[in-house]
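Missing here: one protein chain of the complex. Every other protein chain is in place.
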Amino acid sequence: MTSLPAQVPGQKKLGLVIDLDTCVGCQACATSCKEWNTQGYSAPLNDRNAYGASPEGTWLNRIHGYEVKAAEDEQSRIVHFPRSCLHCEEPACVTVCPTGASYKRAEDGIVLVNPETCIGCKLCSWACPYGAREYDYDDGVMKKCTLCVDRIYNKNFAEEDRIPACVKACPTGARHFGDLGDAESKVSRLVAERQGYDLLPEMGYKPVNKYLPPRKRSNEKLKAASAESEIKSDGKSRVEDFFRWADRLLSR
Amino acid sequence: MHPAYSVILFTTASGAGYGLLALLGLVGFNHGPASSLWFGAVAIVIALGLITLGLLSSTFHLGRPERAWRAFSQWRSSWLSREGIASVITFVPALLFGALWLGFIAKPQWIGLAGLVTAGMCAVTVFCTAKIYSTLTTIRQWHHKLTVPVYLAFALATGAVLLMAIASVFGLYQIFQAGLAVVALILTLVLKYLYWRQIDAEPRTRTIEAATGLARAGEKVRQWEVPHTAKNFIMNEMGYAVARKHAVKLRRLVMILLLLTILVTVLTMPMPGLAIPLSIIAFLFATAAAAAERWLFFAEAQHVVSLFYGAERA
Partner (left out) sequence: MPRMTQPKIDTSLKTWDEIKTTTCYMCACRCGIKVYLKDGTVKYIEGNRDHPVNKGVICGKGASGIMQHYSPARLSKPMLRVGERGAGEFREIEWEEALTLATTWLKKVRAEDPKRLAFFTGRDQSQGLTGWWATQFGTPNYAAHGGFCSVNMAAAGLYTFGGSFWEFGEPDWKHTKYFLLFGVAEDHASNPIKIGLGKLKERGVKIVSINPVRTGYSAIADEWIGIRPGTDGLFAGALIHELLRNQKIDLDYLARYTNAAWLVIRNPGGADDGTFARNANGEPLIYDAVIGRPLSAHRADTSPKLVGEVILVDGRRAVPSFMLVAERFLADDYSPAKVAEACGIPADTIRRIATELARTAFEEELCLNIGWRDWAGRIHDKMIGRPVSMYAMRGISAHSNGFQTCRTLHLLQIILGTIDVPGGFRYRPPFPKPAPPGIKPAGKPGQVKPNTALPGPPLGFVAAPEDLLIDAEGTPQRIDKAYSWEAPLAAHGMMHTVIANAAKRDPYGIDVLFLYMANMSWNSAMNVTETTGHLTAKDEKTGDYVIPHIIYSDAYASEMVHYADLILPDTTYLERWDCISLLDRPISEADGPADAIRQPVTEPDRDVRPFQTVLLDLGARLGLTGMTNEDGTPRYPGGYEDYIVNHERSPGVGPLAGWRGKEGVFHGRGEPNPKQLERYIENGCHWFYELPDHVKYYRHANRDYLEWATSFGFIGKPEPIVFQLYLEPLQKFRLAALGHGAIVPPPVHRERILTYFDPLPGWYEPIEESLRDKTEYPLHAITQRPMAMYHSWGSQNAWLRQILGRNWLYLARSRGEAMGLQDGDWVHVTSATSRIKVQVKLMDGVNPHTVWTWNAIGKRSGAWALTPDAPEAKKGFLLNHLIAELLPERDGGYRYSNSDPVTGQAAWYDLRVRIEKAEDEPQMSAPQFPVLTGFKGVAGRRRRV
């Protein structure tokens, strides 16, 4: 099973599109993921030493913060950067798995770990460039983003709620879920429109998840406006000018 | 990468075991039925013991050791699976070889073939082990053409020194054994030296900018906040970074230990009377060298995920 399923034309590729221009780093996706998955397919996600000196738990989604600075800019920007499994088309985490516990689903491309057969050798975590796989010290198996496979097809939910917990939670709407194999899907169009990109494309894993880059902050039009020089006038004439202008007929 | 002692123990012990076993196989191939039963018995038991110890130790590294058998299933794609299978399969010719050597099976004409197959399987197993590392594109220091040769060389060298030591104890010391060990040790030293030189010289092309994709207009990217102030598995496992100064010292230590092994081994040639203590000392030096080398192999390996956690380059 660690061999990858054959790709068919029009292959469904479910994944996430994460808008780095909109993410404020609120951690909603991280904790929603944790609370769903600690009781869902991946249940439970461990938390060791939860109230002690060194708490340490398994999380399937973590939010980094980076400072990004262009040489010509005076200011840096902070970009919040959620990172979870990208459900790659060429996931080496799957092919290195000695037991077949790791697999890529043929029908939708979701990369999963079978918790019944995983031996916890951790090799998949070594093979993943994105840090998407975490070891659960209590269960002795690997845990990873399931794209909420137990939500997105879950007949107990209304149609609109059949989305990953992180997407449902995201208050700014910075996370989008859909079929990136379908060029006409909303997510694919978003990626095309906003030049969504792959993480580490040169590594050849072909991630399905895409990131939408922070938009360019264009102040060019506005810089022109600032060129309007300050009228050189003293306070008194400024006031008089203004009063002349303001002294017109108004009605309540 | 975090240098887990179980994995270090596994690869060094089983490396020496496979090296020894392979050489015994070749001895069997070369010499036909062995002259010394006890030497053969002890050497084979030590080889298989080291291999078994290594395999057991590697299962300690597993979260679910009771499911280890499942690892034999994915030989199509997984080098770890192949290694597991190869290691188990090796026991078949090896046990056969042992039985032939010790005369439990009275078909001496087969011992050569069994020895050859055993030696071959040993090489295959060590090769698979090395491939697990060398195929990981996520770790530049492992994804390297010398990773496999170094693994094989270390197995051969530690196996050869061990063979010499056991032979000495049984009074079977021959200059040829020392010669073989010296050649293997020099090969190891050269390969490892080249490996280090090459990984140092290789450009560290992967950057935090490229990983995050946030610098397409040439910006500089810095980690601002870690995702969690608490520890996590990824940082425990892949965030390990040895200080450069420390690494340089350890590298020097590995080379000195190998040189000492060579020196002591060479000394056995003019002083065969001291073969027993000298070869045992040589083996201790070789083992220490292998363990330190293996520790460094992990500690110096930088996983590409470290870029997301703030490393500037990998």
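Lettered A and B in written order, each chain numbered from 1.
The rule is short, and it goes like this: contacts are C-beta pairs under 8 Å (C-beta built on N, C-alpha and C of every residue); 3 or more make two chains touch, one makes a residue touch a chain.
Keep in mind that what you see is a predicted model, and the values were worked out from it rather than measured.
Just so you know, the chain we are not showing touches A, B across the whole complex. Contact with the chain that does not appear here is found for just one residue of A:90, A:116 or A:202, A:116.
Of the residues in subunit B, those that touch the hidden partner chain are 72-73, 75-76, 224, 227-230. Of the residues in subunit A, those that touch the hidden partner chain are 1, 3, 5, 19, 21-28, 30-32, 34-36, 38-41, 43-44, 47, 50-57, 59, 65, 67, 69, 75-80, 100, 103, 105-106, 112, 114, 116-117, 149-150, 152-156, 160-161, 165, 168-174, 214, 217, 219, 222-223, 225-226, 228, 230-231, 234-235, 238-239, 241-243, 245-252.
Keep this in mind: only the chains that are shown with their structure count from here on.
Chain centres here are Cα averages; for subunit A and subunit B they lie 40 Å apart. Interface residues of subunit A facing subunit B in the complex, by the touch rule stated above, are 1-3, 20, 30, 54-59, 62-71, 76, 78-79, 81, 83, 92, 94-101, 117-123, 125-131, 134-137, 139-142, 197-200, 202-204, 211, 213-214. Put simply, subunit B touches subunit A in their complex at residues 1, 61-65, 67-68, 70-74, 76-81, 84, 132, 135-139, 206, 208, 210-228, 230-234, 237-238, 303-305, 308-309.
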